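Removed: one protein chain of the complex. Kept in place: all other protein chains.
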Amino acid sequence: MNSRTSQLEADQTIDLRLDNPDDGSGSATQDSAAREPSQPAARRRKMTLTTRVSAVLTFALFAVAILAPIVAPYEPDIGDRSQRLLPLFSGSHVLGTDGQGRDILSRIIWGARPSLLAGVVPVLVAALVGTALGLVAGRGSRRVHSVIMRVLDVFYAFPAVLLAIAIAAALGSGISNAIVALSFILIPPVARVAEAEVSRVRSTDFMEAAAVSGAGWWSISIRHVLPNVAPAIVVYCTALVGLSIVYAAGLGFLGLGIAPPTAEWGLMVNDLRQYTFSQPGIAVVPAVVITIASLLFNLLGDGLRDWLDIRSEAQ
Amino acid sequence: MTVEAQAELVIDAAGETSDAVLSVRDLTTTFTAGGQRIEALRGIDLDLYPGRVSVLLGESGSGKSVTARSILRLYGASAIIGGSAVFEGRDLVGLNEKEMQPIRGSGIALVPQDPTGSLDPVRRVGAQIVEVLRLHGVVDSKKEAQARAEELLGLVGLPDPVRAARSFPHEMSGGMKQRVAIAIAICCNPTLLIADEPTTALDVTVQAQILDLFVELTSSIGSAMLMITHDVGVAKDLADHVSVMYAGRIVEQGATSTVLDDPVHPYTKALLAAVPTPDVPRGNLIPIIGQPPVSGMTLPGCSFAPRCPVAQSSCTELVPELVSVELGHSVACPVATEFGAA
Partner (left out) sequence: MTRFLLRRLALTIPILIGVSIVMFITIKITPGDPVASLLGPTGSPEARVALTEKLGLDRPLIVQYAKWFGNILQGDAGISIARQTGALGLVWDAMQNTLVLAGFAAILAMVVGVTIGLTAAVYPDSVLARVVSGFSLFAISVPQYSLALISIVYLAANLGWFPTGGMNDPSGEGGLGDLLHHLWLPGIASALVPLGIIARMVRSAMIDALNEDYIEALRSRGLPRSTVTRHAFHNAIPGILTIAGLQAGYLLGGVVFVETVFSWPGMGLLIFQSISQRDLPVIQAGVLLSALAFVLINLVVDTIQASIDPRLRR
C-alpha cells in the first residue's frame, strides 16, 4: 500500500519479486519460508544455460575493459580525418568511425572502463552502506528503525535519476562526482532489501536461540545475521549493476560524467546522436552496447536468484 | 421436509418422473496435471431429494468437495469428468460452460467452506446479492433487488439488514459473512443447495447457529440439500441420509439412523469409534491406524484395505461394489456384508 517508492524499486520489484506467478509460487513461497536459514545453498537448483552464458559474458566484458590496450584495434582518442563517419562493417572499422575519424569499436572497448567503473562502484558503496543501514534498522529499536525508514522514504520521493542529476550537478561534472551521486540514489533500495531480509531472519527460531545463548549484538549480527542476508543482497546488487550502468551512462550523456575526449558510453551516445540522419547505424551503437551490458547484469542477477532460490520479501 | 413442501417441489420439477432432484451415477473426476493423473472421484452414486438433507461424510481428501465442484462443473479443462449427474432432466456432465451458468446459483447453489473466501472483498455485501438476483432474473428492477437483498439478509438472521447490505465483507465477522453467503445461495430459491463444510471455518459457538439456520431454510424453501462435512456430529444432527466417502468412493450409504447407529463398513465403524460422544469418554477413542491413500495413488482393490482391521487377501484384488444390505442401506465391503449376513 505504501507507494512512496521510486522507479528504482519498481524496476527491482519486477526484477526480484514478480517471477512467473503461475509457476506455483504458493508452494515456492512456503519453500523459502521453511528454508533452513543458514544453508541457502542446500536447495540449489541447476544453473540454467542463460545464467551460465550471461556469467561468462559478464566476465568477458570485464576482461575486455581491463585488457583494453591489448584488444582495442585502434587508439581510442586519435582519429584519422580521412576516415570520418565510416558506416558499420567498413573494413577494419567493424563498428564504423565517429565524426573525428576515431574507431568506434576501440572507443567502446576503452569506454567500458569508466562506464563499468561508474556502474559497479556505486553499487559496491550502496551494498556496504545499505546493508549496514538495513542491519541497524532491522535489528535496532523501534525508534531507530522508524527514523531510518522515514529518511529512506524521503529519498523515494524523488525520481531517482533527477536526484542523481541534482547531486552530480551540484558537485560538478567528473566521474568521481557521478559515482558519489549514483551511490546516494542506490543506497535506499539496497537498505530496504537488507532491512526486509534482516527482519525475516530475525523472526526465525535460530536467531532467538542465538540471543538466548548470550551472544552480543555485533557478534550475532556478523556471525548469524549477515551470512543469512548476504545472498539476497548480493543477488539484488548484481541486478542493480545493470541499472547503475544505465544511470551512469545517463549522467555521462548529460555531461555530468567524465570529460571528453575520454571515451565513455554515455558521452558517445550524446556525441554520435548528431549523426542520427547521416549515419543512423553508428548513431545507435553505444546505446545498444549499454542496453546489452545492462541486460547481462539483469540476466545474471535473475539467474543467480533462481539458482540460489532466493525470494526477497522486500516490499 | 413437510409433505406440502415436497408436493410443491414435485410440481416445480415439471415433467420429471423421478422425484430425485439430482441423480448422480458413476461420477468420476480425474485431474491431469504435469503428465500426472489423479483419480479424485472413482464412481459416485448419489440421489438427492427435495426437502431432505443428505450428508457426504469423510476425512479431508476423500473427495467430498470434489464431488460438489464436479456436479457444478467448476473445474476447468484440467479435470475430466465421467458418468452422469442428471439435474431436472438434464445431464450436467454433458453441458458446456454457457449452459451451466444459468443452473449455477439459480438451480444449484453452493455455500463454500470459508466465508471470507466466498465474498468479493471490494464490493458491498448488498451489491453482491443484487448482482446474483439480477443475473438470474429473479427481480425486475434494481430497486426491487435491493429490497429483496435486505429482506434476505434479515431472513438469514442479520440483526440490521439495511446496514449489513451497505457493509463491506471485512467489516463483518466470520459468522455474519457465512450468513451472507447463505443469503446469496438461497436468493434464487435453488432446487439444490450444496454446503461445503459451511461451519468448519467458524467459531464453535457460531457453528450451531449456522447449522440451525440451514435446517430452518431447507425446510422452509423445500430445496434438496447436500451437506459436506467431516463431522460425524453434524451428520447425526442434520442428515436424513448419509454417504460415507473414502478415497474417492462411497463406501457406505443409507438413512442416517442405520448408517451411523448400525454401521457395517469397517471404515464407518472406525470413523465412529474415533469420535467422542457423551457415552464414550475421550480416553476410549480409537484412532484409525495409518494414513488415507495419497491422492493419485491407485491401489488395486479396496482403498481402505491397508488400514482395515478385517482385511483379507482378496480385498486387494477387486474393487468392492456398493451392495444393498437392507432397504436403502448399501455397503461396499464384501467381508463385512458376509459377516453381517452370517
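Each chain gets a letter, A and B, in the order it is written, and its residues are counted from 1.
FYI, contacts are C-beta pairs under 8 Å (C-beta built on N, C-alpha and C of every residue); 3 or more make two chains touch, one makes a residue touch a chain.
Just so we're clear, the structure is a prediction, and the values are computed from it rather than from any experiment.
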item: Chains in view touching the one left out; value: A, B
item: Absent-chain contact - pick from B:Arg104, B:Lys236 or B:His329; value: B:Arg104
item: Residue touching the undisplayed chain, where the options are B:Asp91, B:Asp120 or B:Asp261; value: B:Asp120
item: Chain not shown, touching residues in chain B; value: 69, 72, 74, 97, 100-106, 109-110, 112, 114, 116-123, 131-132, 135-136, 168, 170-171, 181, 184
item: Contacts of chain A with the absent chain, listed as residue ranges; value: 1, 3-7, 9-15, 18, 20-22, 150-151, 153-155, 157-163, 165-167, 169-173, 242-243, 246, 249-250, 253-256, 269, 273, 276-277, 280, 283-284, 287-288, 290-291, 294-295, 298-299, 302
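The working rule: only the chains that are shown with their structure count from here on.
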item: Where chain A and chain B are represented by their mean Cα positions, the distance between them in whole Å; value: 55
